[in-house]
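With one protein chain held back, the other chains of the complex are shown just where they sit.
Chains here go by letter, A and B, matching the order in which they are written, and residues are numbered from 1 within each.
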Amino acid sequence: MGAAAPTPAVRLSSITKHYGPITACQDVDLALIPGEIHGVLGENGAGKSTLMKILIGLVQPDGGTIELAGAETVIHDPQTAADLGIGMVHQHLSLVESLTVWENVLLGDHRRFDRRAARDEVMATAEHYGLVLEPDWRVSDLSAGLRQRVELIKCLRRDPKILILDEPTSVLTPAESEQLFATLRTAVAAEQRAVALVSHKLAEVLHATDVVTIMRQGRVVERTTTRTATATSLARAMVGREVSLRSSAAAFGAIDVVDAVAAVAVDSEHREEVLRVDGATLSRRGVLLLDGLSIHVHAGEIVGVAGVEGNGQRELGDVLASLVALDNGTVTVAGTPVKTGRAGAMARAGVAIIPEDRHDSGCVLDMTVADNLLIDRIGRVSRFGFIRRSAQRTRAKQMMSEFDVVGAGPDSTFGSLSGGNQQRVVLARELSNNPKVLVAAQPTRGLDVGAIEYMSGRIREAAAGGIGVLLISTELEEILDLSHRIVVLASGRVIGELNRVDATSERLGLLLGGIANTVESGGTSDDAS
Amino acid sequence: MIASLFHAIGDVTSSRAMYESAIRFGVVLAFAAIGEWVAERSGTLNISIQAMMIGGAYTSAVTWSSCHNVPVALIAGIVAGVVVALVQAHLSHQLAIDQFVVGLTLNLFVLGLALFLDSRWSAITQVVKPTRVPLLARLPLVGTALFGQPWPMYLVVPIVPLAWWLVFRTRWGLEVRSVGDNPQSADVSGIHVNKRRRQAILFAGATSGLGGGVLVLGQISINGYENGHVGLKGIIAIAAVIFGGWTLRGTVVGCLVFGYFFALQQTLPVLGYRVNAQLSATLPYAVALFFTAVFATRTRQPRALAQPFVRGLT
Partner (left out) sequence: MTRPDPQRLRRTMALVGLYVLSVVIALTLAAVLIAITGGPWQKVLKALLDGSLLKPGRWGDTLAGATPLLVVALGAIIATRAGLVNIGQEGQLTVGAAAAAVVCTSFSGPFALVAGLVAGVVGGAVWAALAALLKFGRKVPEVITTLLLVFVASQGTGYLLTRTFLLLDPDPNKPNRSQTSAQLGTSTRIGRIHLFGNEIPWTVVGALVLAIVVSVVLHRTVWGFRLTVLGRNARTAQRIGVPVVIAGATALALSGGVAGLAGAVMLTSGSANFRLTPGFSNNVGWEGLLVALVARNRPLMCIPVAFVFGALRTGAGFLASTGVERSIVDVVRALLVLAMLVPPAILALWERRTSPPPAPVSTDEPIVSVVTA
């Protein structure tokens, strides 16, 4: 590895990409060497995803060159990239749920279409890397971890010279992540592939890579070998200043930092119970999504709901947003039972929501910021059923300044805001409703450090102000950072509960790992039921 | 009253003509519905199937009246269907204009165009003589229905397995299904989403154009082109796909069921029953509405049905 100037499998030189006034990448150089895992580290918005999209042809650069094995190349589209031996495991997997494993593995390939050969090949590839996978499983029945396995095999089967992994651990349990990195190691060491591991988590970059390139605001700010790097040095390079705040440490997955902090216990048991979910059961198309889930939240308390993605978090959020009706079970807000699935009932009862995907159910992208801020209370700025635009604008401006929404006026379209500002608009709207409960689902996903600190601070403040907070997150560090009490969710029910004082990342990891084991041995959780 | 109803049912079920007619209508619907099924599996709810059928019907009819050659006329019908499909495909899956808006406009356009051209070059057609398969055609009741139809009807026999094979046994079909279910995933996997969708629409154009041709050349009592002959059969074909729960088998069954009610409307007066023409004309449409509502299952509905795909959006 220390040999003199090994030929890179791919060399990106001076790559530049602008999105209108925003610079996503500026003069970025990156070289991936065969047999090496190259960490690409940066906050959300640092330009690492754009860079990778350029490498697999999803985005065309404005300037710069790409050399593959020494020859300059233009990558028009993902197909070209695949032909050139570049494969990518996407953060949000590129699988089609209604198809089987082998069909998914074959997707995008264009060799001869032979069912039997394809299935054999899937089996062989899986075996080669020591992964358990049945070619005839339908992807919609698989857990997130197994889905990623499919994605990995889809990639590796094509024998890529260059393999890109984009935030691969975001859907995995700690145990699954460990296994992934082991597999990756084999693929790299034995088969001389060049691997780029894109991540915003210091811990996993330190753990799994050979060299690191750190990006900030579209530029490469540091290159180093992993051996010589420390968590602090990487964090400083990533953010551009000393990192001291807990929340940002948590955001980078620096678990040791979080663990070290003495948790504040809140004497919440004597306070009013503001939210109670009892025996919530929900099934769709014969699949049990919530299985007798029970959770309660007291005023002033932050309850973290930990769990691997796809274990009922989304459904819990949907129930508390009045989007679905429970088959069985009750929801009680501040002592009053609330009918599930009735439009707006939860909001009226005092449940505020920061939804997991704000584009899906939180906001309307092509309406204005002012409209979105007052979307549920438009009646308050109306007279005789007519909206008073000036009153609406005034109120909106007030809320925007209160929650530091910058970079746009009340009349700009919501979709033109940055992710962080969109999230602030949602927060502003939900908190200015005087809620009793705040449900925050993945509140910091996809945000940069500044926005993460802001969100975390606001959530703590809300709790301090007497609001009961239900924090649903798949990021252990975020849960550990914010919660007073932690419940662990698996297959739609609570399988464990810990006080923050008793909770360490290890214990939580073990609880979650238990889930991973059941999933593995049972094939799929859904098949079992 | 009840006795006479049973009598009527007996008459209908024992009428060879009824079965013949039902199969003819069912087959014509099936040509369009199979194409629509492929288009829907790719994610397009293609209401211009109606325009494709009308285009195919008029073009086939007018071609036949000028050259009296059935294969040539049918090919002309296919070409017309594909031309309509090209317009639909490019407007909705390249320029990303709302697919229903395009479909509706095309339906009205082709309807007007056929009427206009027909006023200048009116099409006179003769029905293709039925081909009777020896022995089998003599089977009781359904003999002539199944084995004594004009030969273009039998083109549906290879087309059904062809469509199945294309969709379930080829790479193209795999890609079509993937763009109908999750275009974003298909896109990052390196599949040209809108190209596959356009191709699926072209397939629909070909089969439904052919269906239009078979309609004017294989249907008794038709001796020229009239918009009324096609009616809203394209839309009924879509209903058949929904009725069939987006499976090919179900779609074909749906066509036969709806075909049966078209036949009923046509055959009852022949059997000597006095039925109100207007009311019986609504029968297949009312049945289609009712049946799609009652029997449709949507477990196999393509998840991205009727959702446009633009990279970067959503």
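Note that a contact is a pair of C-beta atoms (placed from the backbone, for glycine too) under 8 Å apart; a residue touches a chain by one contact, two chains touch by 3 or more.
Because the structure is a prediction, the values reported are computed rather than measured.
Peer 1: In the whole complex, not just what's shown, which of B:L139, B:L232, B:V253 or B:L271 touches the removed chain?
Peer 2: Touches the omitted chain: B:L232.
Peer 1: Could you tell which one of B:L202, B:L217, B:L268 or B:A288 touches the chain left off the display?
Peer 2: Looking across B:L202, B:L217, B:L268 or B:A288, the contact with the absent chain belongs to B:A288.
Peer 1: Given the full complex, what residues of chain A touch the hidden partner chain?
Peer 2: Touch set of chain A with respect to the missing chain: 19-22, 24, 44-50, 53, 58, 90-94, 97, 284, 314, 321-323, 342-345, 347-348, 353, 355, 357, 359-367, 371, 375-376, 378-379, 382, 385-387, 415-419, 446.
Peer 1: Could you pull out which residues of chain B are in touch with the chain that's been left out?
Peer 2: Touching the chain left out of view, chain B contributes residues 45, 47, 91, 94-97, 100-102, 104-106, 108-109, 111-113, 115-117, 119-120, 182, 184-185, 188, 231-232, 235-236, 238-239, 242, 276, 278-279, 281-282, 285-286, 288-289, 292-294, 296, 298, 303, 306, 310-314.
Basically, only the chains that are shown with their structure count from here on.
Peer 1: Chain A to chain B: how many Å between their CA centres?
Peer 2: 45
Peer 1: Under the touch definition given earlier, write down the residues of chain B that touch chain A in their complex.
Peer 2: By the definition above, chain B touches chain A via 169-171, 174-175, 177-178, 181-182, 184-192, 299-300, 303, 311, 314.
Peer 1: In their complex, what parts of chain A are in touch with chain B?
Peer 2: On the chain A side, the touching residues are 56, 58, 77-79, 81-82, 88, 90, 93-99, 103, 106-110, 113, 115, 154, 285, 359.
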